[in-house]
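Below: one structure in structure tokens.
One chain of protein is taken out of this complex; the other chains stay put.
In this document, chain identifiers A and B correspond to the written order of the chains, with residue numbering beginning at 1 in each.
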Amino acid sequence: MSVVKLEGLVALLEGFPALTGVDLTVNAGEIVFVKGPNGAGKTTLLHLCAGLIQPKEGKGQILGHDLSSERTPIRKRVGLLSHSSGLYRDLTVLENITFWTQIAGVEKSEIDNRISWALERMELDNKLQNQKVRSLSVGQKRRASLAVFIVRRPDLWLMDEPHAGLDQEGRQAVDDLIEESVKAGATVIVASHDLERVLNLATRVVTLSGGAVVGVDHGGNK
Amino acid sequence: MTVPITTASKGSKILGITSIIGFAVLILLAFFVTDPDIRFHPETGEEFGQFDAVRLLYLHVPMAIVTYLAFVICAIASAGYLIKRTFWWDSMAHAAGEVGTLTCALVLITGSIWGRPVWNTWWEWGDVRLMSTLILFLLFLGYLALRGAFVSPQRAARPAAIVALIAVLDIPLINRSVEWWENRTLHQKSTLSELKIEDLTLFTLMLGILVSVLVMSWLILHRFRVAWLEHMEFEQGVKSAIEERRHIDNKEQ
Partner (left out) sequence: MKRLFADIGLITSKDLKIELRSRVLTNQVAPFALMILVLFGIALDADQQSLRNFASGLFWISVLLCALMAISRSMTIERDDEALVGLNLSGVDPIAIFLGKTCAIAIQLLVLEIFLGVGIILLYRSEVEDLWLLVATGLFACIAVSALGTIFGFLASGLGVRETLLPILLLPLLLPVLIGATRAFDDALGVAAINGWNWFAFVAGLTVLLTGVGAGANYLLAEN
């Protein structure tokens, strides 16, 4: 079953054609690595898959929902890790993750378990948990964002430069998470510059240029 | 698709020429042919009335009517956009909103000039219609400012339509509140009935209304077509940008 199915997709960003005709199919359980130079349209592609952008032309289906008319159900089921942290600066890490878990509608009985699991996975100890996001380092903030990202357990993972700002351990943790999530049934699309790391992990490598897919190769995984 | 290089068409030319001729006749009648408003007090025989200032009403009243008309068109087109989501409705709302703002400004200016000799003041705070019209003008300045703030005109359509509808809904409320606020008005209940309605006066006023509607239609038509051309240019720009991006990047590969 294909999780992402895009045909001739054109999307504008403030009038600029960021995507000029993307054809892409991603099957369930895949780890797809999207590479390309700056301004190739990687971020826009992820935002499009998250149901945040109304496509201008073309057809698209994400998780079985139409990209033009059913973006609300898509949004609920995808996770987007973007350049911005998506966290509230004046709340602590724990307050942030609690808020995002509750607002995502996670079952009450499960909330505490999930939160402690996510915090543990991202190695955010007690001290860090009670620190305001404002006072975190770049890498710590990234780990907090990742914790919020995984706590929702999305079906489709959309990750924009997930390794950026992380140390060696953090990068490894991200890789482990990705592999685990796929085993648990998720599908992952990663846009990254960290070529070698993702190459080994990916089932496929998609090269984006000028807002369109110009090449598809097999990745190191499999 | 071929894009026309002008906003004129045979129909709009006829409309424009008719408007100009009508306007010339209106000016002639309003400012030269009709009599000034001079009345005599039945007992003392003193002169009173609006004198030559009454001539401004032949412009002021029709323009006020046209302003309301334009804003109603803007509201209907905005609702149309929210239902149909097509560019046509959005452009129509934009064109009507812009023309309405212009005529609204003219209403305020002519009214103020007229008020100076007749009411003995440029501006009267307690007058309901004066206040409401000014607020209406400010509302639509905001509307146009919002439209201007968006980089891509496509994204302005929905917020602008919502603002236009809220603004038009708010007008009666503003009217009510100002009326209760200061329960007095200098505006005559009906200026028409108080004047000596001669055939010529009435005719000039009616002509004024007709000509103003024609001028408004002509302006909206052209403004709409300008918006349409801009839209076409934008679409072609996007199309060629897409081609260009694909072309250059493929060469690089």
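Operating definition for what follows: contacts are C-beta pairs under 8 Å (C-beta built on N, C-alpha and C of every residue); 3 or more make two chains touch, one makes a residue touch a chain.
Only a predicted model underlies this, so the values are computations on that prediction, with no experimental measurement involved.
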item: Candidates A:28, A:91, A:111 or A:199 - the one touching the absent chain; value: A:91
item: Contact partner of the left-out chain, one of B:30, B:139 or B:219; value: B:139
item: Option touching the unshown chain, where B:26, B:92, B:108 or B:163 are the choices; value: B:163
item: Residues of subunit B (touch criterion as defined above) contacting the omitted chain; value: 82, 135, 138-139, 141-143, 145-146, 149-150, 158-159, 162-163, 166-167, 169-170, 173-174, 176-178, 180-181
item: Residues from subunit A at the interface with the omitted partner, ascending; value: 50, 52, 54, 68-72, 75-76, 78-80, 82, 84-91, 95, 99-100, 102-105, 132, 148, 152
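To be clear about the criterion, only the chains that are shown with their structure count from here on.
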item: For the subunit A and subunit B complex, residues of the former touching the latter; value: 10, 12, 14-17, 20-21, 56, 209-212, 214-215
item: In the complex, subunit B residues that touch subunit A; value: 151-152, 154-155, 234, 237-238, 241-242, 245-246, 248-250, 252-253
